[in-house]
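Here the complex is missing a single protein chain, while all its other protein chains stay put.
Chain IDs A and B follow the sequence of writing; residue 1 opens each chain.
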Amino acid sequence: MRAFAYERPDRLADALALMAVGDGSARPLAGGTDLLIRIRDGSIRPVTVIDVKGIAEFSRDIRVDDGWLRIGARTTMTDLMRDERIRRDYVALAEAAAYVGSVQIRNRATLAGNICNASPAADTAPALLVYGARVVAVGKGGRRTIPLDEFFVRSGVTTMLPGELVEAIEMPLPSGRRGAVHARRTRRRGHDLASVTLAVAIDPDGVTRLSYGSVGPRPVLVTDETGVLADPGASDDARRERLETLFVDASPSPTSMRATPGYRLAMLQVMGLRAVAAAQERAAS
Amino acid sequence: MNDVVGTGAARVGGLDRVTGRQAYVADIPLDDVLHVKLVTLPVARARIGPIDDSAACAVPGVRLVMSAKDLPDPMPRFGPQRRDRPVIATGETTYHGDPVAAVAADTKDAAEQAAELVKVEYEELPAAPTLEAALAADAPLVQDPSLRPDDPHADTNVLHEHRHAWGDVDGATADVVVEGTYRFPMVTQFAIEPHAFMAAPDGVGVAVWSAIQHPNWLQRVIAELLQLPLARVRIHAPDPGGAFGGKQHAKYEPLLAFMALATGRPVRLVLTLAETFQAVRRGAAQVHVRTGFQRDGTLVFRDVEANYQIGAYADIADRTVAKGSYTSMGPYRTPSARIVARSVLSHTVPSTAFRGFGNPQQIWAVESNMNEAARTLGIDPLELRLRNLAEPGDEFIPGDTPADGDWAVAVRRAAEMIDWSTPPTPGRGRGIAVGLKSGPTTGLSYSTVRLLVDGSVVVYAGTSDMGQGARTIFAQIAADELGAPLPWVTVVSGDTAVVPYDQQTSASRSSVFMGTAVLRACHDIQAKVRSMAARLEGVGEEQVTVERGEVHIGDRALAIHDVVKRGLGRLGGEIIGVGEMRKDAEPDHPLGGTAAFYEFNCTAVEVEVDRETGDISIPRYVTVSDVGKALNPLQVRGQDEGAAVMGLGHTLMEHYIWDDQGRIRNLGAIDYRIPTSMDLPAEMESDIVENADGPGPYGSKGMSEGALLPVSPAVAAAVTDATGVVIRDLPMSPERVWQALQELEAGEVSR
Partner (left out) sequence: MTMRVEVTVNGRQRSVDIEPHHTLLEMLRDDLALTGTKECCLVGECGACTVIVDGESVDSCLMLGVEASGAAITTVEGLAAGDRLDPLQEAFLETGAAQCGFCIPGQLVSARALLHGVPHPTRAEIEEGLAGNLCRCAGYEQIMEAVELAAKRGAAAREPHSSRVATDVASIPDAQVAPQ
């Protein structure tokens, strides 16, 4: 690996000052499971790596805060998988987290890091999107919230401003019983980067939110307000038709090694039907 | 009296492996070592222009940047079949990953940094990175014809064409002919230990460390390239962390040897995993099979044409084509047969030996063809095998070793284990296939055994223990023959200065060849003990027998080491035995010799296919190998089940992905998928047939490649049984299965 300097600030103000160079020569380090790979392959060449795990204001916890469930910047995938509230009320996120890499990766990879890496195939993104997540970003200019469906631009690129760090990711507390599920398509059963990701959440009021990833430059959120996908009595044909309309903007990369566009689009449909059925079952139980 | 042969005795070296003490090449520290980093070009083929190493040399700690200009002219070349591979690329690079320069520096950081600063001017040249491109009439030549004097194919990329035939294929009449073309992908060994090499000046010679499967072969290569006597070249060969054929032959050891002599210091190169993908792989192949049957399923003829895509240098790849094609008729009675198999050079990573050695590619085709024939004929595929299987003693390949196993027993056992006679659970499909491989055709192994005064034993055996457990079985043999407890036996290998000659570790040969050499060395000791006992007891030698650790005189039985202790007397000493097993070459034989033995395996599987996604799951998997005698059943099971899972790799998920400029896209572990613990059959069972009908110690045969051979045709047949789709290209990824299902459905709809 190319050499870089390493800082481990213990206060947010110091971290932001270090990040203020703003030209990408300072990179935040959380779990390291993406960053170190990219430094090794030369696609990222930081002058300074800023370890955010020492920042006192950055928490590694999951707590309720003013009507939102707040996931601290240092929270790992393993933390998400084990948290009672996440498993009960945000099960699609728990499932998504359980799919990220292996145990060793999950013990280090943070949710914040996963979304900042902005891979179109990021497993946690679709689940966060259907749960209406928002990002709390902090920079020298202050703190702001970014709705997650305004966060991803394309692979490796987000709407974060230079010098900003993710302090937390928040999801609104559920208003009632939801049925939600996360699904993914991979090349083997063992850990793998997904060729298609999909999350579905059916609200008690019959609105269905779906989010798909790896079928385009960024994860996409779509909403079905017709009630068809929430209706256990709807026919498969009706669901299929609805899904086709919802997925119309899916645009898989023609050059991907992992799957061809035709297969991805077909699988999106298959997964959609299965996920909707599973989500309905969960909503009912 | 000991009885450890045939038991799952604890692995020699097992304790070191579970405590982290096992020293692989990369773990061995050398004082003052220089770290080496290779420089390659991002193209399939290029003319090499001027190399500017000034910036690289300016990095503190850099001691040498070596390229072709620093080596003798003409460039020294090496290779087990043809001396075609240069020590480092000269004039042209011929595949993506072909090193053009090498940096040696005091630290890894400096070497890495400097390697990035070496400026190579180059001109990309048209390349032939696929089989089709390499066979095209106007294909760019991979090897200059001057490298292939007297070669009738020198103006093509066909390195060699192998032809075997018997009977009369064209004149044969068959009721039913079944044919198809099958493709086997390009895959890589992916040993968990990436290749590692070191070299150092050693007095007036050189010492080389390598995880090499053939230390003596490497010694010859280095000696010849450096123009040193063999006795001045010392090869240290620590146990490889997995090899599978990819560590059989020299790769960068010659380069390191030259660098060591140039710098006067030890040098060390550890490849990254990605670099190993650019160093070793299996030959890909396209195989066309045409088989004629009588209506009752009896084989009439088989006609095979195979093109293997080998890489830019021959390495041992042409031999894999020779061996793989020679037995492509399979373990059957085939009245008429014809095989044409070509090694086709291409601008890709040089392919080399890989478990199965050219056979998996053919067996994929031939066994799939058998299963398709079973469907066409309306005959149970198990029945079709049993009807045609060669019986013990059948000369199923004219002029070669007759069938040396009762192979039907293994087939019936596999069928029984998977309940073949009972229909599978609805929704599941079943498939069965057999695999045959001929063992070594020549061989030479020596062993020296020393029985020490206290009864402990040192065995010198040059076999490379790369996980198959060679050391353990030699220790077991010595323990039983010389009456030593197993922990009292030490096995020394991997040092050409100390260990006598072994031809190689390959072809599943070592149980037979080195095992026999060890056994004979023990017998040599027993003979000496016999003389000693006769002398001590004052009897004639004819009254003394020595076997399995005991000395018998009349009805008395004495432990060997008691006799030895007495016999050696005050001076002490030891008893040294020497053993050898040799199988000489038969120059008129197409492979250079008949088969010492055959490996045979039958594999049967049950699969379920998710028709909407193409996912294949394997609820049941059965594999049965004919091994003669399992010297260590625990190790045999480990090898057979490991081979099965490795076979599932190329069956379901493994393949190189290339761009249209001949560069590898999926270098490294993220996009080259091998099976994990979550990709296994739900139930896997292995069993063995032991008829003591092998040429090795106690009736053993070689094993550890057999169980890989028929994996893919068994799984493909099960998929066909479950869904009706016929897949002829590997790997059967979910997407490909789905694609085949789509096409099948479309075909049905349009009918």
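To be clear about the criterion, contacts are C-beta pairs under 8 Å (C-beta built on N, C-alpha and C of every residue); 3 or more make two chains touch, one makes a residue touch a chain.
All of these numbers come straight from a predicted model, not from anything done at the bench.
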- Item | Residue among B:V578, B:L634 or B:V726 touching the omitted chain | B:L634
- Task: Have a look at A:G132, A:G156, A:G190 or A:G216 and name the one touching the chain we're not showing.
- Result: A:G190
- The one residue from B:L135, B:I674 or B:L709 touching the chain left out of view is B:I674
- Item | Touch with the omitted chain, as defined above, among B:Y24, B:W488 or B:Y501 | B:Y24
- Task: Check each of B:G205, B:G297 or B:G469 against the chain that is not shown and name the one that touches it.
- Result: B:G469
- Residues on subunit A that touch the omitted chain in the whole complex? 1-6, 8, 29, 31-33, 36-37, 39-40, 49, 51, 53, 78, 81-82, 87, 91, 94-95, 98-99, 101-105, 107-108, 181-186, 190-191, 271, 274-275, 277-278
- On subunit B, the omitted chain is touched by residues 8, 10-11, 13-24, 26-27, 29, 109, 189-194, 239-244, 270, 272-273, 466-469, 610, 613, 615, 634-635, 637-639, 641-642, 644-646, 668-670, 674, 676-678, 680, 684
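Everything that follows uses one rule, which is that only the chains that are shown with their structure count from here on.
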- Item | Inter-centroid spacing, subunit B versus subunit A (mean Cα positions, whole Å) | 44
- Can you list the subunit B residues touching subunit A in their complex? 109, 112-113, 612-613, 652-653, 657, 665-666, 670-671, 673, 675-679, 733-735, 738-739
- Task: Provide the residue numbers of subunit A that touch subunit B in the complex, in ascending order.
- Result: 1-3, 185, 187-193, 257-260, 263, 266-267, 270
